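All protein chains of the complex are present and in place, except for one that has been dropped.
Moving on to chain A:
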Amino acid sequence: MAAPLFSGYQQARGAATARNKQAVERKKRDKAARSLAKGKKGPREFKQKSLKDMEQFALCDAMRYLRAFEVGREPAVAKYEVHIRLKTRRDGPVIRNMIRFPHSVQTESRICVICPPGSRHAKEALAAGAVLVGEDEVFEAVKNGRIEFDRCLAHPDSMAALTKAGLGRILGPRGLMPSAKMGTVVEDVAARVGMLRGGTVYRERDAVVRLPIGQLGFSPEQLRDNLRVTIDQVKKDANNLQDRITKEIYEVVLSSTHGPGFSLNGEFKSEDTVDPALLTGA
């Protein structure tokens, strides 16, 4: 009598363990699912809303509206901006680069180049449009508080002299101290001067590349040229990323310093566009 009871007990225990095993497994699965849900930070890709309801504009029409919104502003100060929305994953590499426009957006930035005076680099830098070139004279001017430039580059040959002059305390807080990390200590000074004069730095943030592409006084043709160059370069940047990463342009939005954003349809003008020649200047 004891044996069956015992065995029955055993069986019961065995059954219990079997059931337990199942329960444990189920629990494990649940936990795995939960941790997966917890570990996953939402969808892999940025959500792309359908642009079905979005009214899209030809470039000239968008410009006409933006110029109305910017009325009375200084035409060299107010800028057209472009926002390029990309179709991309949330993680992975981002696009970041520098661009040179056919029509310069920034009002002239003055560049100082620190390199041995009289050297080949000095001559080239001057030719490329630097306003201040030299070593001791630059140091002297800076020490006297005359900082008449808004970008500063240095040639590696001058680095020793630069550190000895101890300008870090003056130039550092202004963000003008050349350093290799910032890419402001370069061999080919002249090329970099050229880049800085007409160049704009851009990068992708949350799947959007934003950058100013023109002054308000630009004609539609000028803006079209700049826009075309920008889009081509962003496409090229996207192709130059690693093989497995694909980025595509999803939407291009034209906006301005004080205006709303107009989604562009890729056309230059539509049927009811005014004469593009009128969309220039103040």
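Just so we're on the same page, contacts are C-beta pairs under 8 Å (C-beta built on N, C-alpha and C of every residue); 3 or more make two chains touch, one makes a residue touch a chain; residues count from 1.
By definition in this document, contacts and distances are computed from a predicted model.
Chemist: Refer to UniProt and select, among "Ribosomal protein/NADH dehydrogenase domain-containing protein", "Ribonuclease", "NEDD8-activating enzyme E1 catalytic subunit" or "DNA replication complex GINS protein PSF3", the name of the complex member that is left out.
Modeler: So the chain that does not appear here would be "Ribosomal protein/NADH dehydrogenase domain-containing protein", according to UniProt.
Chemist: Out of A:Arg67, A:Arg192 or A:Arg224, point to the residue that touches the absent chain in the complete complex.
Modeler: A:Arg67
Chemist: I need the residue numbers on chain A that touch the omitted chain, in ascending order.
Modeler: Missing-chain contacts on chain A: residues 49, 51, 53-55, 64-65, 67-69, 71-73, 83, 85, 206-208, 253, 260-262, 274-275, 277-279, 281-282.
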